[in-house]
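I'd like to ask you about the structure that follows.
Omission of a single protein chain aside, the complex is shown with its protein chains in their original locations.
For chain A:
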Amino acid sequence: MSFLPSFILSDESKERLTKFFNLTHTVAHYGWIPFVLYLGWTQTANKPNLLNLLSPLPSV
């Protein structure tokens, strides 16, 4: 938010926005793969068990 002039946003608002964007980024970063797995689990007719869904090893 540092690129925005001070008359558009106050320092406090900038700080809040920065915190909000950081939180969104963290949620997206760690939540993306669980989201992909969740889509795969819900959209499959015969719901595979969690271990089968997570494990890339062919024997499981």
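FYI, contacts are C-beta pairs under 8 Å (C-beta built on N, C-alpha and C of every residue); 3 or more make two chains touch, one makes a residue touch a chain; residues count from 1.
One rule holds in what follows: contacts and distances are computed from a predicted model.
Engineer: Looking at what's absent rather than what's present, what does UniProt name the missing chain, "Dolichol phosphate-mannose biosynthesis regulatory protein", "Mitochondrial distribution and morphology protein 10", "Gpi16 subunit, GPI transamidase component" or "V-type proton ATPase subunit"?
Structural biologist: Choosing among "Dolichol phosphate-mannose biosynthesis regulatory protein", "Mitochondrial distribution and morphology protein 10", "Gpi16 subunit, GPI transamidase component" or "V-type proton ATPase subunit", the correct UniProt name is "Mitochondrial distribution and morphology protein 10".
Engineer: Could you please point out the chain A residues that touch the chain left off the display?
Structural biologist: Listed in rising order, the touching residues are 22, 25-26, 28-29, 32-33, 35-37, 39-41, 43-44, 46, 48, 52-58, 60.
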